[in-house]
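The structure is given below, and queries will be raised subsequently.
Excerpt of the complex: some chains, original placement.
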Amino acid sequence: MPDAPPPVVALHDAVVFAGGFPLLSGVDLDLGAGTLSVVTGANGAGKTSLLRLLGGLVALSGGTGTVAGVDLGSGDLRQLRRRVGWLGHEGSFYDDLSVRENLTFAARALGRPTGEIAPAVARVGLEHRIDTSAKQLSAGQRRRLGLAWLLLRRAELWLLDEPYASLDDEGRTFFDALLGDVVAGGATVVVSAHDPLRSAALAPRTLTLAGGRIVGDVS
Amino acid sequence: MIRTALLVAGKDLRIELRSRVLLWQVVPFGVMALLLCGLALGPAHAGNSPAGPGLFYLVTLLVTLLMINRSQAVERTSGTRSSVATLGLDPAGVFLGKALALAVELWVTGLVLLAGAVLVLHTALHGALVALPSIAVTLGALAAAGTLYGALTAGGDGSATLLPVLALPAFAPLLIAGERSFSAALHGGALWEWWVIAAVALVAYLAVGILLYGVLEES
Amino acid sequence: MTKQLFPRLLGPVTLVLLALTAWLGLWVTPRDAVQGNLVRLVYVHPAVAWVALYVSFGTATIASVLYLWKRTRSIVMDRVAHCAMEVSVVFIVLTLITGSIWGRPTWGVWWAWDARLTSTAILGVLALGYLALRRANDDQALRARRSAVFAILAAINVPIIHFSVDWWKTLHQGATVFTANRTLLIHGLMAWTLLVSFLGFTLLFFWLLRARYRLEVSRERALSVSLDEALTLRRREGAF
């Protein structure tokens, strides 16, 4: 009887308030597993806010929503966060710990073998910075560390907020390849970006936000 | 839970080792405060003074407040919060781990301060040794309570100033219990009563923390 | 020639003077009627205290002032201040220890809340604070400037320690060796022994300072070698 698998993301008229200001003003959205979506829109349109909602990092103020099987209104947001890979505007690690130590912490916390760390670091091109403490990294290197952290995650739902910013050319190419792998592996990816994605092969669905709502949806 | 606790405690202690804040700053602060308190009491009062235990715990309180701030600040540099939140660590484990790390730091500082009290305030060495287990328990309870209150106040504006307001009333009974049992160790008297109070407080704060830490963590 | 002679003689002369102090102090000078053999600490404690307060802390302060003054600003001054402050910690601790050893039999306690004792201990914590402040800043120039300012602020404590015995009537000995008008109160052999001890410990300070300074310089030289290596490594980073 069940014809389609349930969507990973299902929002209905989702509203999020912060300090009396509506960050999201009624979003309807369905995303299936293994899809890639790009969220665009002017500055202040609500892209970051949408990603934070999907990651269980802010609470829903109105409407309904389910993400990865967790009800945003009444469910356990911690459950949701466990299944989400998050890459924010700014790097997000313990500044006093080195690249290796940060990743070891993440691997242990997730119950992954620490043997996966070295390959992940090599993949993002930080081998020669592996013992540098996070606060000494350059902007792009921090972003790469964030990607390595994500590689360890193997999350079901990837939420990437302007991942291209401050990555160099080589980094962007690598990133596109990574996205391809991830989507092929069955994970759902939502990316916010101001430029279209590099690689034409990815063919994402593009959602345009404006004023906290979705005003365009092209696949 | 225990695994998470050890992981978190290890991470906190490693950051501490890396930055050496304890060694170079907190401990000298404690010694300085002890000296000033001694001076304030004046020559008449010094010399195995009955104020010894009180001063010891007063200074410990100040040191604890500093260390709680530090323990929470580590978790919220730039973007650490979102990333670590999406690791979905068991909050009970996080609580236990942070409390454990804080307790270890307090024990180390406590030993130094105790040595200072013996040398400088002429607290009887034998009495101090007898008091050692009760001090360990009291500092443990302080660490548990401190972690709880630290989480309660963390993140908001000026949390460094909010913490003492909320925590002081909770710490006061602990300090009184510790002071009494230390005095009893020095001058003879019912040792057990106060010992038991501190132990009960320790267990109570641990239980509350394990149950409620998740609620305190920001959404 | 003379330029090399002085530093080379520093070590041997220091040793000779300290040995002389020990010999005079322990065997030649008489016991005291009241204090007994304890009086012999007078050849150690005041000299060590003098070095701690005036010679070493003073050196650190003067070097700091010279660093802050634009015309004499140089990394040498910063290094001297740093090294002198480290040696100063050693001498302050020695002052506290010898004082405590002396205090135990004379006052019956290891420690008392006497103004001089406390302010000396605070000076020790301030010296440690200076070292902590240096650790907290990575940037060489900023570190040098900040620690120089702090050294000067901390030096205010030195006159306080000196006058504390007059300002607060206290346990600690007042000015016994030298009175205000610089006349020696003690006579004969004791005075000579005292003089030798002061000289000896002062030279010991300069000896230690010189050793520490050379260690620092060689450490920095090793660092600059490693910096050169880092530089070539960094340049190679861009090669491919």
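Note that the chains are named A, B and C in the order they appear, and that numbering of residues resets to 1 at the start of each chain.
In this section, a contact is a pair of C-beta atoms (placed from the backbone, for glycine too) under 8 Å apart; a residue touches a chain by one contact, two chains touch by 3 or more.
These figures come from a predicted structure and were not determined experimentally.
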item	value
Whole-assembly formula, with each chain kind represented once in the display	A x2, B x2, C x1
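Operating definition for what follows: only the chains that are shown with their structure count from here on.
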item	value
Whole-Å separation of chain centres (CA-atom averages), subunit A against subunit B	38
Whole-Å gap separating subunit A and subunit C, where each centre is the average of the chain's CA atoms	58
Multi-partner residues of subunit B (each touching 2 or more other chains)	none
Numbers and ranges of subunit C residues touching at least 2 other chains	none
Residues of subunit B that touch subunit C when the two form their complex	20, 24-25, 28, 31-32, 35-36, 38-39, 41-43, 45-47, 119-120, 122
Residue numbers on subunit B that touch subunit A, as the complex places them	4, 7, 11, 14-15, 18-19, 74, 77-89, 91, 214, 219
Partner subunit B, residues of subunit C touching it in the complex	109-115, 118, 121-122, 125, 128-129, 131-132, 135-136, 170-171
